[in-house]
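With one protein chain held back, the other chains of the complex are shown just where they sit.
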Amino acid sequence: MSARRDLWFTLLCAAALALPLGVLVFLFGDVLLLGLERLSPAFLTSYPSRHAEHAGVLPGLVGTALLGVMTAGLALPFGVGAAIYLEEYGGNRRIARAIEVNVANLAGVPSVVYGILGLAVFVKTLGLGRSLIAGAATLALLVLPIVIVSTREALRAVPMGLREAGLALGATRWQTIRRVVLPAAAPGILTGAILAISRALGETAPLIVIGAVAYITYLPDGPRAAFTALPIQIFSWVSRPQAAFAHNAAAGIVVMLLLLLLLNAAAVLVRDRFSRGGSR
Amino acid sequence: MIAAPAPRAPPTTTAADATTPVKLAVRALDAGFGATPVVRQLTLDVPERRVLAIIGPSGCGKSTLVRCLNRMHELVPGATVGGSVLLDDHDIYARDVDPVLLRRRIGMVFQKPNPFPTMSIRENVLAGLRLTGALRGGRKQPAIDGIVEQALTRAALWDEVKDRLAAAGGSLSGGQQQRLCIARALAVEPEVLLMDEPCSALDPIATARIEDLIHVLRERYTIVLVTHNMQQAARASDLTAFLLHGELIECAPTERLFTQPSDRRTEDYITGKFG
Partner (left out) sequence: MVPSELVLGVHGRALRAAPVRERLVELALLACAGVSVVTTVGIVLVLAGESVAFFREVGLRAFLFDTQWTPLFSSPRYGIWPLIAGTALTSGIAMLVAVPLGLLAAVFLAELAPDGARRVLKPLLEVLAGVPTLVYGAFALLVVTPALQRVVPGLAGFNALSPGLVMGVMILPLVASLSDDALRAVPMPQREGAWALGAGRVPTILRVVLPAARSGIVAAGTLALGRAVGETMIVAIAAGQEPRLTLDPRVPIETMTAFIVQVSLGDVAAGTLASRTIFVVGAALFVLTLVLNLLARRAVKTAPGGGS
């Protein structure tokens, strides 16, 4: 009798887990079906258009790629530097603890609020306008806590013994960090960084708030250029009432998900390929 | 090695035979973590080019003591140190001594072999020099190769690895890894070598090789060997110090300490009554 009850309970719990996974499968299948109609090489190489059949994601794709590179360029040095400070120098200093709490709280701030910050600081106060660099800077702040947390985890996974070995050889703290700790933590740091960037690239709200425009018929020619991004283009298509644009939105989503999938696969690859050396 | 600096205090205490100068002199050393004292008022001499074994039950402060000798102890948050340690009569805890530079004169080998996983065997040997920037510019390839060969030879590892210097340090067996760590420490050309239970992670054959190696290294280096293994102390050391609850109970020539200990507690420990 109790065995039967156990079985039912187990099935209930499994069903609770199966539901979201089922939704995931259904969602992907549905999007793929809907988007298949529009997916073609031309879709990747065309500009937006008033005619759904002719519209493409080229400027969004380019914008997203540029945003990714620039966001990484901004977020990684600061994020990794901050993580090194907190993990290797901070100890139980009060300032390090305060920064830690701050980072934890920043991680919970809604992304749309970062958009407001970017609008006020980068777009207006610093006069960068509604530009690529303003977008990248906003996204960099958004993912900074993620980079810091994942880098700290990677640093923590480096055995204490390696640091001691470096110091006992007469290396300074920084020499040890740079030549021993960072190389050992590099795969973990890189994996975390890729995941953070893929998180940034799926963000829509902050870019809307800082004023990325959907309808752009040229490619950005520098960091100060106006820009669009994949999620912005998808959002503009979703918002159109005409059914034809739903196909564009779905096709755009397929492209975006493929891009994110590639990034995630790269992250997993980095982790697996180098983890043998790093875990010793 | 280089000529030693001229004047030396006459060897003072307990253990050193009268002819050997004192390399390291521990004077009234206190060490602890936060408010907890671990090493108390410890005074001890390590004669030059001799092997001093430190024995004592687990947790008695052996590691803490040796880590005070190259100022690694103070890297632990909350660690406290008092008293002094003289290296060639100079207090290594004097205010203007740079602990980083000190550690290049006093090398250390740890309990668990810890070769750098991202470096080859060759790079592991050179790590100390590279980390500190000592190899930057200047030295020619043959000179560097010479350093690698010499350090590996002294660590009795050269013949086993000379054909695969580019292999990862982690690809070696545990005993080889520990000898690689010894080679890495020797490449910096220290004068003193601290070894904290270097064989506790190794099998008996690898242990025997390290003990043989210690015999040879003794001709060039002053060695402090922490061990929980009394046979090892008896086999490999000239002098043995017995530590209990952070205090030095007895320090004597190894043979005498094991045959006619002068303290009751030492006797109880070496006869296996506790520990």
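Quick notes
A and B label the chains in the order they appear, each numbered from 1.
By our rule, contacts are C-beta pairs under 8 Å (C-beta built on N, C-alpha and C of every residue); 3 or more make two chains touch, one makes a residue touch a chain.
All values reported here derive from a predicted model rather than from experimental measurement.
Set against the missing chain, the residues A:Ala42, A:Val69 or A:Ala104 yield one that touches it, A:Ala104. Residue A:Leu257 is the one among A:Leu39, A:Ala186, A:Ala244 or A:Leu257 that touches the chain missing from this view. Within the complete assembly, residues 2, 5-6, 9-10, 12-17, 19-21, 23-24, 27, 30-31, 34, 77-82, 84-86, 89, 95-96, 98-99, 102-106, 108-117, 119-121, 124, 141, 144-145, 148, 170, 172-174, 195, 198-199, 202-205, 208-209, 211, 231, 234-235, 238-239, 246, 249-250, 253, 256-257, 260, 264 of subunit A touch the chain that is not shown.
Everything below uses one rule, namely that only the chains that are shown with their structure count from here on.
Note: centroid distance subunit A to subunit B, computed from Cα atoms, is 48 Å.
Taken in their complex, subunit A has these residues touching subunit B: 91-92, 159, 161-162, 164-172, 175-176, 179-180, 183-184, 186, 277-278, 280.
Residues 70, 72, 75, 77, 100-105, 107-108, 110, 112, 114, 116-118, 127-128, 130-133, 168, 170, 181, 184-185, 188 of subunit B are the ones touching subunit A in the complex.
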